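A short write-up of the structure that comes next.
Heads up, this is only part of the complex; the chains shown haven't been moved.
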Amino acid sequence: MSQSSFGKRFVVTTWGESHGKAIGAVVDGCPAGLPLCEEDIQVFLDRRKPGQSRYTTARKEGDLVEILSGVFEGKTTGTPISLLIRNTDHRSRDYGNLARAYRPGHADYTFDQKYGFRDYRGGGRSSGRETAARVAAGAIALKILSQLDISFCTYTKSIGPVTAQAFHPEEISENAFYMPDGQAAEKASAFVETCMKAGDSAGGVVECRVSGVPAGLGDTVFGKLDASLAQAVMSIGAVKAVEIGDGTTAALSKGSEDNDGFVSENGSIHKTSNHAGGIMGGMSDGSEILLRAHIKPTPSVSLPQQTVTDSGENISLEIHGRHDPVIVPRAVVVVEAMTAITLTDALFCNMNARMDRVKEFYRK
Amino acid sequence: MSQSSFGKRFVVTTWGESHGKAIGAVVDGCPAGLPLCEEDIQVFLDRRKPGQSRYTTARKEGDLVEILSGVFEGKTTGTPISLLIRNTDHRSRDYGNLARAYRPGHADYTFDQKYGFRDYRGGGRSSGRETAARVAAGAIALKILSQLDISFCTYTKSIGPVTAQAFHPEEISENAFYMPDGQAAEKASAFVETCMKAGDSAGGVVECRVSGVPAGLGDTVFGKLDASLAQAVMSIGAVKAVEIGDGTTAALSKGSEDNDGFVSENGSIHKTSNHAGGIMGGMSDGSEILLRAHIKPTPSVSLPQQTVTDSGENISLEIHGRHDPVIVPRAVVVVEAMTAITLTDALFCNMNARMDRVKEFYRK
């Protein structure tokens, strides 16, 4: 399996670095016949785009996507869909003074240790910019899922110590933090302003809910749906913890509290609670899938930091320039994209689970 | 990729169910020339074995491992190592009365939804018993890693609300909970006793620390080392959350607090803190790798629970019989095994990262 690919039957490969000519993704395994145009993808890229509030970097990335293959007369062809996003605003001179220093919290040191060199112009392949390619690919997954009546609600659960207490989905798009609680968003705003004045940064939590997922997706052992989701979400740059359902709280509960009961009503079975977050034994149970990604604060801060250069000189580093004081709001759509890619793959992998369904599929 | 396999270059495939004839693993990609005997594996299986304290099930599983292939004259041959563990004590009659009910917190319902049938004798493939095969395979990974001076310390961090405050590694093996804090273990004991009397169960947290991991393991995007570890650990049955380093706490920190500085001393570079848990940008940074697995309480409780049968009848279910009131202590070695498998795979995948090392390897 390629190091830069994700998925078994719906396979997303991303490529490109922050200061190169372009970034992109190849989406392989998209079924033929899905209506798809660039605008379907652009709306998701626009959700991730910087410069939309004072809490995100002022760089204008543009992020215009071009579909190079795999679509014919407005429909997918079943063959790989190549997505291209040119890098337009990468002023590498901004990073000039950082060329030699290992920035704390970044991949500079580990990249150098692994590959024996540094792309001193910025994060290179390790830049958050790579996630634009994931969002573009995720938009295709989301289009597939929408045709199967699977829908998403993804938002910021908390910024630093400020947590959304209420859940008003309609408020998500009305504040710069994508929080479902306008009051919490105001407190978050105040908190981030404080961080910015101090030359510091903040982290937070993104929560993703998915409705309409059929029961039975995911495998029983290593390919558990929650295991795949954990990989998908933890593979997003700054994520340091992943929870499914009650997550860390489950470990504090008793069995009688954590178990979700079942009830049969009018011939259909549903659960009486959803502590499990919609996944039991690694397989979806038909209820809402719920996961949380814990995101560390932006590592680029203007406060002085102790570090070394690649020649081993001890220095004090201050990072100025355009950096998000908090990346959590922009990560919302990335978490949604990775969740969608994972679920799409699980949907396709599940199709040969039962012999009767295989026979039915091939009309025997 | 097989649904029951894990890894790219060090590939572990497990098979078998709780009430079948046997369970086992095939380990493919183990280098030739590693000294290996059954006793090397048995010691790890014994750490997982039930019946070692009053807090683990009284079933005597035996769990004797047999190496069927891949070892010749005491050394691995480079070809697949087949490990067999016969199921000896599976009295399926114990489960007879549960044959029709979907047990809350178990995979009964989702398994039936996916595959269209139920192995009514117990968890089948979804049983925790499957983890014995992982532990056997993990023992081989641990042997490989030990030859590279990579060592593990894995233990119970908390049981329900009781958290280890001290870290005395020598105490880990001296209490039934594998806690590095004897006093906390006593409190945990009291807590679990209370649960047992109430017919209830407890969860907890396992923590794993790995020393000696060279810098540069893991890939930059989907194959990030933390992403692979998250998949590996979340794929263990009852795990509901995975943290790397500071984990959920990182999301509450400011950038100036969370960043690990670097310092150069006597020609070698090290970090001044380890909030990152030894992984930056998805690659190991040479410091201690630290992760935590949050484990839900044992779902089998004797308190009455609301559920349905596979024919849709609403019933109240009480589960009696032999069940661990807390599985956390037995999960310690499973977390260690999955972490070791992941790191071994990352070690092998890293070998072609640099052209100069490839040329050196092939002596050109």
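By letter and in written order, the chains are A and B; residue numbering begins at 1 in each of them.
The working rule: a contact is a pair of C-beta atoms (placed from the backbone, for glycine too) under 8 Å apart; a residue touches a chain by one contact, two chains touch by 3 or more.
All figures in this text were calculated on a predicted structure; none of them were measured in a lab.
Participant: For a quick check: 2 copies are placed, so what copy number does the complete complex reach in this file?
Facilitator: Assembly-level count of identical protein chains is 4.
Following the convention adopted for this analysis, only the chains that are shown with their structure count from here on.
Participant: Determine how many degrees of rotation, between 0 and 180 and to the nearest 5, align the Cα atoms of subunit A with the equivalent atoms in subunit B.
Facilitator: 180
Participant: Centroid from C-alpha atoms only, then distance subunit A to subunit B, rounded to Å. What do you get?
Facilitator: The computed centroid separation for subunit A versus subunit B comes out at 25 Å.
Participant: Once bound in the complex, which stretches of subunit B touch subunit A?
Facilitator: For subunit B paired with subunit A, touching residues are 1, 3-6, 8, 14, 102, 104-107, 109-111, 113-116, 123, 125-126, 130, 158, 160-161, 195, 198-205, 215-217, 219-224, 226-235, 237, 240-248, 250-264, 267, 269, 272, 276-277, 279-286, 294-301, 303, 305-308, 312-314, 349-350, 353-354, 356.
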